[in-house]
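Dropping the structure in here first, questions after.
Only one protein chain is missing; all other protein chains are in place.
For subunit A:
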């Protein structure tokens, strides 16, 4: 850029602009020169003469020119010459052309204020536009009768209002504005209403503001009304997904991701599965879709279905080395002795592929390998085979621990494996370490410790541990511990005390049965 050139001159030369109205057009050069000197009146009158415009029309064009040139404050000064408020009041339903000019002026002002960071003021003017539109079309906007340019401007204002309120930090009002624009007929096209619905869903999900349910009164008319933010967000996202499935709006991956986030939080992954299944082919690569579906199934414990999907995606012709899929498959197999041998293969592949940025997953792979081998040992046909598998399992868990030194899961599993191999001293060491590291928060740790002690014939100590565990456990989860305690009493030849413990357990079961309502799923006595 030459030193004597001002930025606006550079812009001027780079784009040749033209005004056009009433069948005539003119270059903007002279007008821009006048504006640069601050002669708004002169610029206005030259426009009025050359293009046969009235004052408001000329000002609107000048405002647009300034806005385009990035002179937002100048645009506002030009528009100050029109009494937009008065013009809005005078609007008649009969003349859409006049209405559009006035409202476009106001909208230009709104956008200028937004650019200047005056969000609250911008929001107020934007709301005025919507109020005016409501007066022009009291029954809602009729599709056949609205001028397309007016509709375009209305749609923009409708979309902008809640954004401005958010930018102004007026979150409650933004919430109300979203509902106002979505629950009233503004004759928006699918794309526009889709964008607003998505923005509202995101706001409902992440603003952290509980707005309460929309109050519609009779308007709802039997239709489903969501009763909190999360429900409303999920409803909107499902509606958007349906529009995508029907081809009303284009595929937008963020809609699915928001839904994935919301539904995983609610543990409703089967609903997500349904959405994934309905997606048109080509949206996702098939292996990616199978893997997502497998996660959805596994999220609600449908392991058989998850395995069927993972077998497809891990097939040699698909993506046999996908780490997440391999680990998930190995984990599911590690819980079922019939699948353990298959799981060994997945886990081994996971270990082999945990390289580079995925190096950190080597320990998990080894852990899964150890668990699968241990499970496989349980169904092995010969003693020799069993002890070979058990030894290998222990070796894998040991090296897993070297990758993740204080991973509580590995520590527990080592304790359990040593116990099964009757290496009770090593088992005891790991069981104690597990209690320490978890702060005694997991019941299976206490049980393991008590069982190991009891295997060592240290019944009294085992009972002390069981009592400590009972102290740390809520009464609805005490079932397994009480059973263990009763057995320990029997082992110590104290049948009367055992009976007492069993009686207490029975009373607990009965009390739970009485108090259990449909919502008590989480707190059933575990026996």
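We take it that a residue touches a chain if its C-beta (ideal position, glycine included) is under 8 Å from a C-beta of that chain, and two chains touch if they have at least 3 such contacts; residues count from 1.
Following the convention adopted for this analysis, contacts and distances are computed from a predicted model.
Engineer: Name the omitted chain as UniProt records it, choosing among "dolichyl-diphosphooligosaccharide--protein glycotransferase", "Hyccin", "LON peptidase N-terminal domain and RING finger protein 3" or "Exosome complex component RRP45".
Structural biologist: Choosing among "dolichyl-diphosphooligosaccharide--protein glycotransferase", "Hyccin", "LON peptidase N-terminal domain and RING finger protein 3" or "Exosome complex component RRP45", the correct UniProt name is "Hyccin".
Engineer: Thinking of the whole complex, not just what is shown, which of A:138, A:222 or A:356 touches the missing chain?
Structural biologist: Going through A:138, A:222 or A:356 one by one, A:222 is the residue touching the chain not shown.
Engineer: Of the residues listed, A:280, A:360 or A:513, which one is in contact with the missing chain?
Structural biologist: Here the residue in touch with the unshown chain is A:360.
Engineer: Looking at A:249, A:263, A:484 or A:498, which makes contact with the chain not pictured?
Structural biologist: A:263
Engineer: Touching the hidden chain in the full complex, which residues of subunit A are there? Just list them.
Structural biologist: Counting over the whole complex, subunit A touches the hidden chain at residues 17-22, 25, 28, 51, 53, 57, 60-61, 64-65, 67-68, 101, 107-108, 111, 152, 156-157, 159-160, 163, 166, 171, 182-183, 192, 195, 197, 202-203, 205-210, 214, 216, 219-220, 222-228, 230-231, 234-236, 238-239, 242, 253-254, 257-258, 260-261, 263-272, 292, 295-296, 298-299, 306, 323-324, 327-328, 331, 360-361, 363-364, 368, 404, 406-409, 436-443, 471-474, 476-477, 519-523.
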